[in-house]
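Sending over a structure as structure tokens; questions will come in a sec.
A protein chain is absent from this complex, but the other protein chains hold their places.
By letter and in written order, the chains are A and B; residue numbering begins at 1 in each of them.
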Amino acid sequence: MEPIIQARNLTKTFKGFKAVDELSFSITPGDIYGFLGQNGAGKSTTMRMLLGLIFPDSGEILINGSRLSNSSRHLLSGIGASIERPDMYGYLSGWDNLRIFAALSGKPIPSSRLYEVLEIVGLRGREKDKVKAYSQGMKQRLGIAIALVHSPQLLILDEPTNGLDPQGIAEMRALVLSLSRDHNKTILISSHLLYEIEQVATRMLVIHRGRKVVEGLVRELLNPDETLVDIQVAQGEQLKDKLAASQWQTHVTAITHNTLTLKMNTAQVPELNRWLVQQGALVSAINSKHSLEAYFLSLTNDKAAPDRNI
Amino acid sequence: MIKLLRIEIYKIFRRPRTYISFGIVLAIAFIIQLAMYSGGKDFMSFGMQGVTEQFDVQGNIINGYLVTYIILQSLLIHIPLLVALVAGDMLAGEANLGTLRLLLTKPVSRARLVLVKFVASVVYTLLLITWLAVTALLISLLIFGEGDMVNLKSDAFIVLLKDDIMWRYMAAFVFAALAMTTIAALAAMLSAFADNSIGPIMTTMGIVVVLTILTNLELPMFNVIKPYLFTTHMIGWKGFFDDPVPLKAIANSAVVLALYTVGFLGVTIAYFNKKDITS
Partner (left out) sequence: MTKKWIWMLCLLLVHHAASAADASQVFYALRDKMLKIKDYTADVKVKIDVAHIRIPEVKGKLYFKSPDKMRLERNGGISVLPKKNINMSVRNMMPAGNVTALDAGYETIDGKKARIIKVIPEDEGNIVLSKLWIDEVLMVVLKTETTTRDEGMVVMKLKYGAYTVQGLPDQLTVLMDVKDYKLPAGVTMDYNDPTEIKKPKDGKPKKGSIQLTYLKYTINTGLTDEVFNKKK
């Protein structure tokens, strides 16, 4: 299948700082393409380049096979975007905002379509309110309605869960999945949180300091066999020999005086737990974390990413 | 293009701040009308001393036409600020608001967007000038009545007959609109450089104020550059109240203003076409 977007060797430097460095990737129809990187890794710069907001120093962007430039901005009509904060004209109603951006999309859009997208994002009934009275979540959803209104093939959503409360995050996740599944949208979604990407994306790209770290199918990259399990246990050293003699021998990656770390499939964790109990170990906690996440966290030192408790 | 323009005009006129300008024009016109109503005689006899020493000037000097002229004289210094409020905001304001990045992900060329926004600012400017014409001219005529108009220049005392004045005002308003269009283009250019609207608005005013001072300084060293400053030409509307009307000079001034306008717009488009939107 021909990619909707191909980025080839994109490089962008701001005042001597290399924001994006020789970055290449492609997004094919049907993907929910997760774009993962810590804040300042170059996600937004890259997405802005895809949208013609920022001009790359070198490299090129192909949209449906055609090169994006100032003279081929019509290619953007196939893309809908919500970049960073969902900023709107606060002094206008949600409806007016939607109408204005719909009118700029290059094709006539009937009012019925406006109601349709308001329905999709769950803002129907609130469209006459001024945007400045909207909550952050409503603004995000209006942003997605604006991105959707001209029925683009591809949606580019930059950190759509930013500033949302847990319920808003869950709703946003459900919306993204529904857009892909029910509305056949190809989606590029960015986040600085792996678990967010992991829950929605089919493919993902991890970038760090503007460079590609890894790219591939989420199910391959987040292979459950690659889970790192941390066990908080009293006198960990005393278990060292028992572990070495057990079926867990090949899984051990590190042992400190109160932490054991094993790499294994998450499905095996209950079995490991039973074995530890049988050995008389006093287990206080078991945390599992995918190796990719561990690696990612080591890059980012991002305390905001919570460990997953099992 | 028309659709885009309608959207931009809609955005301008849905903002409460747009109407502040109209209020300011009304307020200043009203204050001057009030001042002329109470102290206009003293004001004019002071200005006319050089003439009344030897001549007897009789008649209704403080009339609607004169008051309008005095309002225009003082307001056309302030109107650039009101024009800059909108034109300086057109790109920078949206950058500040964050809507510019959304706007520019739409399949609309940046040059077209700049042009449309500029034309929308010009529409606003024209409405402001029309409003000025109504509040200054119409209300002054209603309060003070019509009559022959006295125009005090630094070296001449000019009397224009009342039947010979209206066309001068119409021409003056058209010229003022052109001058304010140049200001709009300047503010638009500065707006493209900035990501918040205070900068371009203040800078526009700063440039206008400094250049106006240069234009009015009677220093030989500045006389060389004066013909090249747009502020020298901005007051060309006053030429219509001279006798005879210096049509050639006014036409020349209009051309200079038009060239500045095109120049400012050209720079705006060239710069904005290459600008990275990081706001």
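Methods note: a contact is a pair of C-beta atoms (placed from the backbone, for glycine too) under 8 Å apart; a residue touches a chain by one contact, two chains touch by 3 or more.
These numbers come from a predicted model, not from an experiment.
Student: Which one touches the absent chain: B:182, B:232 or B:261?
Tutor: B:232
Student: For the chain that got dropped from the picture, name the residues of chain B it touches.
Tutor: 47, 50-51, 53-61, 73, 145, 147-148, 150, 152-162, 164, 216, 218, 223, 226-227, 232-233, 235-239, 242-243, 246, 248-249, 252-253
Here is the rule we use: only the chains that are shown with their structure count from here on.
Student: Compute the distance, rounded to whole Å, between the mean C-alpha positions of chain A and chain B.
Tutor: Averaging C-alpha atoms per chain gives centres 51 Å apart.
Student: Inside the complex, what are the residues of chain A that reach chain B?
Tutor: Within the complex, chain A contacts chain B at residues 14, 48, 51-55, 70-71, 73-77, 79, 81-85, 87-92, 96, 100-101, 103-106, 143, 146.
Student: Please name which positions on chain B make contact with chain A in the complex.
Tutor: Residue list for chain B touching chain A: 3-4, 7, 10-11, 14-16, 97-99, 101-110, 273-274, 276-278.
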